[in-house]
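Taken from a larger complex, these chains appear in their original positions, while the remainder are omitted.
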Amino acid sequence: MLTPEIRYAVEDLIHAYVHCIDEDELEEWPSFFATECLYTVMPRENLDQGLPIPLISCDSQGMLSDRVTAHRQANIYGPHFYRHQVSSLLLTPQADGSIAARSNYVVFRTWADVVQYGSTEVYSVGTYRDQIVFENEQPKFKERLVIVDTCRVDSLLVTPL
Amino acid sequence: MQTGAAEQPIEIQWPEEAETRVPYQVFLDSAIYEREQERLFRGPVWNYVGLEAEIPNVGDFKATFIGDTPIVVTRGKDGGLNAFVNRCAHRGALVCRKPRGNTHTHVCVYHQWSYNLEGDLIGVPFRKGIEGKGGYGADFDTAQHSLHKLNIASYQGLIFVSFARELHSLEDYLGPQMRPWLDRLFARPIQVLGYSRQYIRANWKLYAENVRDPYHASLLHLFHTTFGLYRSSMGGGVIMDEEGRHDMLRSYKRTEEQETAAYKDAGLRTYNKGYGLADPSLLQSRQELEPHLTNQIQTIFPGLVLQQIQNTLATRQILPKAPDQFELIFTYFGYQDDDEDLRAIRLKQANFVGPAGLISMEDGHAAEIVQQAIGRDKDASSYIGFGGDDVSDQENLLTETAIRGFWHYYRDVMGFAA
């Protein structure tokens, strides 16, 4: 049984993660993860067939921040915002003291380009499978697996889910 | 938008310098899109549809498309390959609704007509009616009601299907210039590692141009230059088949001195702004194929792209969906005898390619911003005179020659040649 304090801390982690991305504060994004971490975006199509190829995988904080640098400096894509909805959060304490979490996400993408400025569409839906640990009393994602139902990616995937 | 069974006439004016100009109309016009389906995708071409490794066992099937016609490919009882249009001979329902699976009989859900792996009609419920009433007459001949069967052939485990009844053999269609490069990639037994799908709001030919275009590589994809990983040029070249419709772009790292010289020539600003990779493990790769190449980007007209980008191996299937939409399906593979490390490298390098690929996500966007810009200017043209105006193999990458090759053949097939 999780204490309310721990629940609130974990819920805040999961909610703050969303605002970090949606408010375009990507530079903070790696800090939501533990020192040793794994972030994987996996099409449901592959997972269901036992195939290992991900859309994105980062097995270190360094790789996370390289994604952010690429996002800011290298990659070319249509200007846009994300807006997440995350709900149906279930928390399960694990034997090793970590917490397993699952929740559903939707990302709406709003274009900020000249052609479709201010129009919004359902961009991606799926589910998060997290392992959460406490480092310095702060909850962090040891692992965040993003299972993408919407495996037919519209245009491209550059901003993390 | 069809207005009758006959083919619509198309008024198109190719500009005078036809080899180096493409009128934007070809990316916009729905009548051209319709004609492509008939004359091109159903025409004298072999369409890539998948890998033998996807359907290894008897009864395995894959449902996919040729152009935008739904088809099914099956592994027959004899181990052979079959293909048919995915449309029931009775009243036209999709017979096969899942993208893959295994079954010995394809049963249409509507009235349960059933077909064998070759597409022959083998079962018709209530065929003779009940108690002498209803059903089909004595003259009903199942042989007249098979699925529409298609030619199928494979080369090195790559499966191709054609609507054309008379056609060059697949080997000849690929041609002696292209085959060695397929051989390079498929010398050992492969294993499918996964899929990704990308839906792009642009005409499919903008992507066909993109993959034949080495010009954009270091200019649109800024990952390497941003992280100071190499400068803005590589060694490489372009090889085409005789028709100019297929091509193979290869690139490899040059020596430091060559790069520096090239760089000076180009007079380009550097993009290296002092960023370094925080985790360089992403760059780990292994030389595994002869000859050594950083990239092999090969196209087989009309809709196949084959890629070796460092250690990521994949086919890409271009599926047109509408004049301004296409889907791109990546099928990633490795070799069955990959060691664990190599497999791990492939999975990590998956970050480079596909819809979220650090050095490839931009291609879909490039196609989309062209589509967005040209909509009202179908009479204007793009200019493809980079590296000359002819269609010929090149030992450098600063050329649009393979794009010119594509259009040359395209105009021929479509009846747009002068």
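In this document, chain identifiers A and B correspond to the written order of the chains, with residue numbering beginning at 1 in each.
Here is the rule we go by: a contact is a pair of C-beta atoms (placed from the backbone, for glycine too) under 8 Å apart; a residue touches a chain by one contact, two chains touch by 3 or more.
Note that the structure is a prediction, hence the values are computed from the model and not measured.
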Whole-assembly formula, with each chain kind represented once in the display: A x3, B x3
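Here, only the chains that are shown with their structure count from here on.
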Separation of chain A from chain B, taking each centre as the mean of its C-alpha atoms, in whole Å: 31
Residues of chain B defined as touching chain A within the complex: 192-201, 220-223, 225-227, 271, 273, 275, 277-279, 281-282, 327, 332, 347-348, 350-351, 354-356, 358, 361-362, 364-366, 368-369, 372
Partner chain B, residues of chain A touching it in the complex: 41, 43, 45-46, 49, 51-63, 65-67, 69-70, 73-78, 115, 151-158
